[in-house]
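With one protein chain removed, the remaining protein chains of the complex are shown where they sit.
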């Protein structure tokens, strides 16, 4: 997530996968896409983006009317239906609060599907390809569960490096063009930043970024914000303590970025000196009018927060300086003492996996929300698959 | 399978996944589970076990009345329905002859489903996670085939070591809590003895042990006993020759343990000196009133047996003593000469894979039951999936 991108989120809007007023005028749509297409045409030759699989409109696979009235009971609010069209999910910057709220509404519906029925069939006949260039079993299982809970089918590869013939030298673009012939949507995990954007520019079917190297992991960011909304009941006016490795943690950076779009947010950074939050996010928060401060007193912060978001100190970032890692690691632990001062309505979150930065005796407290948070990843991914394949 | 466990199978009954009279009184059930829960509460914080997915009663996913009357034709005998409730399948010790016979009845029904229809849908809408910490493709494919033959869906991982972030240090318990959010049942293969029991104590959904290190592989034990029942027609009064690596063979040890629960069983051990059956099993058999003897004359044993159960000498157990391995390996071969003396009604079994301890010219004889035995693994696993997810 480059700082230049951070400072210009609005400019990205038309580019990343959705465009306003998609259904109001097909002409507008063609035009907005044409602009995008031209900007890429120097190094890629491809079908114009307005040919991509637009669910419920020009998707080459038939969508029945009854599928569009999904669940047969609930049509989505006109506000959503007339405003957005999700094509791809590439980076957090593509979402504003309107689209976030729209996705969260669908995710909430998904909880109902998953819990109350023997399985939905709204994605029956659709095939998802999980094209993973590096293994990430947690993320993969979550996406595959989401697809199957909705009646869809899955093609899996975890060794896409071999597939793409790294040895043989095939480009990502060529791989995408082959895989899009076998499936209806691609979930891409890649080791290079920007890979998802390249894939989405090539593909004529929707692409979801499931993490591209040091770059983005937008579905994790969405599930984090959704969890706060579900647990606390609101996003405006939230107080948020970000704890642990704030320098390298992709999730806390994305969370800070997204939460800043809401009103009257207050953020506390609690990090060991070697892994403090970087200036780009701080500057961005200031520019968005978000109040933030740094603290070294976890207990005091916990007593004032709606959400304590703990993260793992990532050993792999310290290289041979195991001493620095060990020092950073033990500094801020969420334990019973933190629970004692934490407000009754507040929650503890963690992107998982955790080591000992949250002690296991915290797990039984109702405010320990991290496994519910992991489960919310399922609902968010169900919602995105539904939105990309069937529309609102 | 520690000898201490072997000598106290009754004590294990209430603990491992089923409890008598489950449906007669919900109070009883709560109490029996509460006892278990307390005994574990020192090091784990979890929902009480009576919240786990009890098929057809408090399973969070809806089970229709028609699903419970599975196959629309056959209700299970009251004797089963009122007596047992399978929650998990962790170790052979949890089964007595009543529950074994109940499972075998369901497995026999499964043969009918698999052979006579274009596929059953009784598990439609259910998701099984095969969480394998070490690859075991034969076992995995068998479970996945079982689930799909019943209309269910599967999430697969063979590199769960990476998933559980061995490198990152996540505990098995944390992994289980994440995966249970994505699925309805977990099939666990692990490299550590006792892992399945830990997983089942954590999970709020059913867990089946698909082999945990040097520990248990209960579905293999079940399919072996089922095969004898199917091939010979009875289990009481059976004569059984166990041949090959009896010291290290997990399957022959489990088979001896389970078959001892039946009446008037006679067992012959035929093993090279370096891999003789250990005393714990011999003592257990004696305590159960099972007649056993050791022999070095395979032909004589074969002439008196209903079942000759051959096993592979496991090279990996001999370390650098290849000479000992080679000597043990060639000692007892099942070949045409064994077939010549084997009674007409008897069968040859083998857990597979086999090397040359059964010669290929035996394969064509109707008494060669080892590939039918492998197939029975499918039926047993279909039965267990049905029982754990839908109840009797």
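By written order: A and B. Residues from 1 in each chain.
Convention: a residue touches a chain if its C-beta (ideal position, glycine included) is under 8 Å from a C-beta of that chain, and two chains touch if they have at least 3 such contacts.
Note that the structure is predicted; figures quoted are calculated from it, not measured.
Within the complete assembly, B:354 is the residue of B:177, B:354 or B:367 that touches the hidden chain.
For subunit A, the list of residues touching the undisplayed chain reads 44-46, 60-64, 67, 124-127, 129, 153, 155-157, 159-160, 162-165, 168-170, 173-175, 177-179, 181-183.
Residues touching the missing chain, restricted to subunit B, are 115-119, 135, 137-138, 140-142, 144-145, 148-149, 156, 158, 312, 352-355, 360-361, 363-364, 371, 374-375, 378 (touch as defined at the top).
By our rule, only the chains that are shown with their structure count from here on.
Chain centres here are Cα averages; for subunit A and subunit B they lie 41 Å apart.
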